[in-house]
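A single protein chain has been omitted from the complex, and every remaining protein chain is retained in its original position.
Per-chain residue numbering starts at 1, and chain names A and B are given in the order in which the chains are listed.
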Amino acid sequence: MLLGASIVSGLAIGAMYGLLALGYHVTWVVSRSVNFAQGSVMMLGAVLAFALTVGLGWPMPAALLVALAGCAAFGVVLERVAVRPFRARGSDSWLMATVAAGMLVENAALFLFGKEPRGMPSSLAAAPLTLFGVGVLPLQIVILVTGIGLALVFVAATRGTPYGKALLAVVQNPRAAQLMGIDAARVTVFAYALSSALAGLAGVLIAPLYSVSADMGFVFGIKGFAAAILGGLENPWGVVLAGLLLGLAEALTTAFAGSAATVMASFGLVILALYLRPHGLFGRASVRKV
Amino acid sequence: MSRFLPRLAAVAALLALPAAAGAAEPIPVGLVAALSGQSAVSGEAITRGLTIAIDEINAAGGVLGRPLVLIRRDDESNPGKGVAAARELIYRDHVAAFFGGIDTPVSIALVPLANKEKTPFLGVWAAGTGITRNGASPNFVFRVSAVDALVDERLLRYAATVAKAQHPGLMLINNPWGESNHKGLDAAAKAAGMSLAGAESFEVGDADMIPQLTRLKGAGADAIILVGNAAPAAVVIRSLDRMGWSVPVISHWGISGGRFPELAGPSAEKVAFVQTYSFFKSAPKSEQVLAALEKTYPTIKGPEDVIAPVGTANAYDAMHLLALAIAKAGSTDGPAIQAALEALPPYDGLIKRYAPAFTATNHDALGADDYIMVHFAGGRIVPVE
Partner (left out) sequence: MARAWRAPAGALLLALAAGALAFRLDSYQAFVLGEVGVTAIIGIGLNVLIGLSGQMSIGHVAFQAVGAYAVALVTSASPALFWPALVLGTLLSALIGGLLAFPAVRLSGPYLAMITIAAAFVIEHGIIGWKGLTGGASGIANVAEMPLPWPYQGGASAQALAAVILAIAAALFGAYAWFRTSRTGLALVAVRGSETAAASVGLDPVALKCLAFALSAGLAGLAGGLFAPLAGFISPETFPLSASILYVLAVMMGGAGATLGPLYGALVVVVLPEMLAGLAEYRLLFVGGLLLIVLLITPDGIAGTLERGVRRWRRAPACQPPAPRLDLTAFLGDQAACPGAPALEAVGLAIGFGGLRAVENLSFIAAAGAVTALIGPNGAGKSTALNLLSGFYRADRGSIRLAGRLVADPAARHLARSGLARGFQTVLLFDALSAAENVLVALHGSGERSRGAAERAMQLLRCVGFEGDPTAPAAGLAQRERRQVEIARALALRPRVLLLDEPAAGLTVAERAPLGELIRSIAAAGVAVVLVEHDLKLVMGLSDHVVVLDQGRVIAQGGPEAVQANPAVRVAYLGGAAAPAAERPPAAASGAETMLNVVGLTAGYGAAAVVRDVSFDVRAGEMLAILGANGAGKSTLLAAMVGLKRPQAGSVELAGAALSGLSAAAIAARGLVLVPEGRQVFPELSVLDNLRLGAFARRAWPEDAELEGVFARFPRLRERARQRAGLLSGGEQQMLAIARGLLARPRVLLLDEPSLGLAPQVAERLFADLARLAAEGLTMVLVDQMASLALTVANRGIVLENGRIVRSGEAAVLAADSALASAYLGGAVPGSEALVL
């Protein structure tokens, strides 16, 4: 009972981390940069969806589409303002710039959305199903399937399509990529838009399980990043699996060792894993020729 | 650089503006509270209570013939930032007194400063016992809010008598507030001869509490004592639903905002929680303050829209008590106000009749008798029979 419940909880939360981790993965493989405002974008997705469904009474599918488009648009702006100027100079300050942008968005949301957490209604989160004697919300299954499904799509796209390969090529040699007809700037923008849309999707999906508030993204942003690193940023499978692993580790630690140990155990796991495998559990070292 | 400097100058000029005041020199009072981040809602609620009270006082001619003006500083829930902010209020803005916010550590950090600089400090939310009982004499720290130790006794008493629980399990938010209540509940349980089934903590960002709750269930918990803010507390309730575990839940006042049913779903109504005040109460003073709130803050359309009502109500009463004390002291001198606060006449406040609010030995305006157990019913907060 305890084990079953923890596994189900862990997988559902882990899928969430995996989804965010995929967002980090996308920008990393394309531009060797990540958006440290990922958590804020996740919040943005949830807030937009909330405003459209509860505020304006839109149907969920339409609200979802618009919220994702809004997040993607934010990703485009962010790349333009906080990433491109620094990458063009070969500076690592994009790290700080995206943090500052996240701070900006989070505080802007405090005023535009309000400081009070709000509840997002969802028919998928109303009544639990019973699976193996454990109550599971349909939405939790949707999250798990979405996470794994998207990872599959990513793997298929990067393994088997020219566009997927082109995405991977850009960062390895931007000059040569351009000469192969790959528009490096546009690919990077695309990656940021996609990454932000993924974060927005995570936000919309988690909102009914949790709540919508301006600060909801911070913790998720960090845990998603931890999952991305744990899995090895290069590997789409890896980051989603690592997300599930992290979720499971948290739930199992809480269940069997008590909640006091959870944070230390889960982040301790990250340290240990990186100690043993410096490029993540499923990553591999990049080519280093002398 | 060339673009940055003029901007900086513009911001600086903007900040200098309030210094150029009108004829009657206003009396500045300060607030150090969380205005951003996870606890921003508490700072907003306190701001509203103080603002409504100050508006009333100023409309009635102010204190000592001078209007009151509120200067707010964000502590970001960080004690270090809180100390910096309080120093600024004391040394630069020369506030007559200042109010504190939700975070016990920030308030604890401000206590020595208030006593050293002899500036009255009124807590309106943070419930840590040591804030007012700090051993200083004279003691410049007062509070119009709950005290954890007393609330904890009340919660356990309710669990034993009404919910008929013998082994309550604790679900505590992992922050100083949760920790302080852990201590308080342990002590209260010992005093009441009860044994606790266990104590589990959760983080603000946790979206699933089933592992913790399953542990408590396994340990034989027959009631849940819940200490946490509305959002994570709602996750606890929904996790209980998913587990199909029907257990009495008794909560600290963290969930008292009107939005809890929206966050937690229908099961929110089963939760009994402690309250010092609710705007659902029909009393003339209550309706008057609610009307003022609705007028000043257009997003408020009824009692269910009052965010974190305890913060607003406590702050409202505390501001009026302070104004009374300044008037009685006849000056904005810190020690004079402190002495006046300890010797206030009885006062009919929003929360209750203070008779009197404080004494030389008791700096807590609210006591064990002021806590009521309530629950949500049909979108309203009503007392539990």
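Assume a residue touches a chain if its C-beta (ideal position, glycine included) is under 8 Å from a C-beta of that chain, and two chains touch if they have at least 3 such contacts.
Just so it is clear, the model here is predicted, and its values are computed rather than measured.
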_Of A:V30, A:L110, A:L150 or A:V189, the residue in touch with the unshown chain_ = A:L110
*Residue, one of B:N58, B:N78 or B:S267, that touches the chain absent here*: B:N78
*Would you write out the residues of chain B that touch the absent chain, in ascending order?*
1, 3-4, 7, 11-12, 15, 18, 35-36, 40, 43-44, 71-74, 76-80, 83-85, 87-88, 90-92, 103-106, 108-109, 111-113, 128, 130, 174-176, 178-180
_Those residues of chain A which, in the complete complex, touch the missing chain_ = 28, 32, 34, 81-82, 85-86, 89, 91-93, 95-97, 99-104, 107-108, 110-111, 162, 165-166, 168-169, 172-173, 175-186, 222, 225-226, 228-229, 233, 260-261, 263-264, 267-268, 270-271, 274-275, 278-280, 286-290
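We adopt the following convention: only the chains that are shown with their structure count from here on.
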*Return the distance between the CA-based centres of chain A and chain B, expressed in whole Å.*
35
_chain A - residues contacting chain B, complex_ = 1-2, 5-6, 8-10, 12-13, 16, 107, 110, 114-119, 126, 128, 135-137, 206, 209-211, 213-216, 218-220, 223, 251-252, 254-255, 258-260, 262-263
_Of chain B, residues touching chain A in the complex_ = 36-38, 40-41, 43-44, 174, 200-205, 207-208, 210-212, 214-215, 218, 230-231, 234-235, 238, 241-244, 257, 259, 262-265, 299, 307-308
